[in-house]
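This is the structure I have questions about; it appears just below.
What you see is the complex with one protein chain gone and the rest in place.
By letter and in written order, the chains are A and B; residue numbering begins at 1 in each of them.
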Amino acid sequence: MQLLINALIAGSLAALLASGLSLVYGILRVFNLALGQTVLIGGYVAWWLFDGMHLPMLVTILGGIGAGALVSWLTYDVFVKPFYRRHPHLTLVTTIALGMMLDALILLVFEERPRSIQLTWGRTLEFGGMIIGVPQLFLVITTLVLLCLFAFLLHSTAFGRRIRAVAQQDTAAMSLGVDAPSLHRLILIMSGVLAACGGIFIAIDQNLSPTLAFPLTIKAYAAVTAGGMGNVWGTILCAYLIALLEQLVVGVHWFGAFYVPAGFQATVPLLFIIIFLLFKPTGLFLRASRAA
Amino acid sequence: MSILSLSGISLILNGQQILQSVSFDVAEGEVVGLIGPNGSGKTTLFNVLSGFLKPTGGSITLRGKDITGLSPARRARLGIGRVFQNFGIFRDMTLEENVLVALEALPKEQRRSLGNLCAVVASTLAMVGLSDSAKKKAGSLSGGQMRLLEIARTLKSGKELFLLDEPTAGVSPKLTQQVADLIVELKREGKTILIIEHDLPFISRICDRVIVLDIGEVVLEGKPGEVKKQKKLQEIYFGADPTS
Partner (left out) sequence: MKRTLALGALAALLLAACQPTQTGTTGGTSSSQASVIKIGYIGPLTGDAASFGNDDLHGAQIAVDEVNAAGGINGQQVELIAEDGRCNGSDAASAAQKLVNVDHVVAIIGGQCSSETLAAAPIVEAAHVVLISPVSSSPDVTHAGDYVFRNYPSDGLKGKALGTYLKKAAFKKLAIISENTDFCQGIRSSVAKDLPSGVTIVFDELVDPGTKDYRSLMTRLRKADFDVFLANGQSDATDAAMVTQLRELGMKQQIVGTDTADSANLGKIATKAVEGMKPLSVPSLRATGSGSTPADAFVRTFRGKYGEAQQSMFFAALSYDATSVILRTIGQVGMDGTKIKDALYAMPPYHGIAGTFSFDSNGDVIGIPFAMKVFKKGVLMQAELIPIESSAMTESSSSIQ
């Protein structure tokens, strides 16, 4: 049971990062490889406001989110928009370039040492033998609320209808009067906001260090790929699923005989995905693959 | 007064001349058929008109306003509606949502003048007999039903100028008549229509004028009856029976 809680914590983080990414891929067909850096900048700015400026938590969070939004706005207008119409793969190069620049910027501004946000209400709750820290509980719940908001936005608002229309048939949507390019910008900014939330999550739950960026991007893309490229709900489900697998791999006493060495925690679930994709290359959740 | 006016539109794509100084006017309420063999540039011309391709030269005016540099979305808001050859339907959205998206994309004043959007959605679906499927995914419709939905959606979202790209392609014979009726209905409502179609009898029946395109150029223009008699039309279709 404790493993479920562990998976919920790890999965929430992965879901935050991957959902926005999946939306971006589903609609723009663009891989944003600077995602990890966006996450870090969101987290670092929040840390700075909290630890350096001693501002209240809410302001810090908003500041971090603002920073993430700003970075992704820049990502869209400078590194994506001029290129992706010519060939979506061009953005692979431009976003890697952006990622490297942001890496340098992070080192310059926030230095190499790890940073974290230390909440004062760092108590733990115990119920039925399961233990969860209050900050972690807060993070898991906030993530679920955010994802529900995200679902509501996507499925029950005019804005969401527009996004889905562009995802499914952008030419048709445009000839109905939907301004696809500015919608693309909004989508990228939305993914930046989710990424920044992920960064704040990391700052509270673990700690931020500059080398985290690329592994984060890779992990998010694992969920995006397994969930069926561009299928947001598949991606979110896979993020939680991968996290659960990771916890099960090392946490379960397999067949009552042995534990899988902890070094395989990340590899086994990815291996599982690879094997799965061999048999079903469209991803776990093919059916509504273009549903956005 | 002409609603749409093209002067000297040319397009070069990847070093190839796709359109060559295409010029013509379309009068308000007129129905113009655009015919020509495959690859003659008809759909490309539609793409230029709806803004997906920027012409290499020439200009387009809509009601006297130059729209050559405007984005597809801006043009749509100015009243150009497009019906796609391979269905401009959002398959993973419900029929209701398909219509709703079109209505919500309208400029504010126009949207307000429609009143209750849900009522408009309902009447749009009723118009093409799809009320029962309102909550279904559009992907479950037949080709003919998709086309009907698309045309009805374009009509109800207040478009003035219709670009219909082979509206009967991929439509079962049973529904072809219904599509044709809907287009006639558009005409009766005084909408201006540009239509690409291979079905010449259908063209002769509803069009006021026919423009023949070949290798990106306007080669013939006139009333359907006159154009049909021209030998050149036969030559362009390379012996293919134009009445089939």
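The rule we apply is simple: a residue touches a chain if its C-beta (ideal position, glycine included) is under 8 Å from a C-beta of that chain, and two chains touch if they have at least 3 such contacts.
Quick caveat, the model's predicted, so the values are computed rather than measured.
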item	value
Chains on display which the left-out chain touches in the complete complex	A
Given A:Val78, A:Val109, A:Val145 or A:Ala158, the one touching the chain that is not displayed	A:Val78
Interface with the undisplayed chain - residues on chain A	2-3, 5-6, 9-10, 78-79, 82-83, 94, 97-98, 100-101, 103-105, 107-108, 111-116, 118, 122, 124, 126, 131, 133, 136, 202, 206-207, 209-212, 215, 246-251, 259, 261-263, 265-267
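By our rule, only the chains that are shown with their structure count from here on.
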item	value
Chain A-chain B separation of Cα centroids, rounded to whole Å	42
Chain B contact footprint on chain A (complex, rising order)	158, 161-162, 164-165, 168-169, 171-181, 288, 290-292
Chain B - residues contacting chain A, complex	50-52, 71-77, 80-82, 84, 88-93, 97, 100-102, 104-107, 153-154, 157
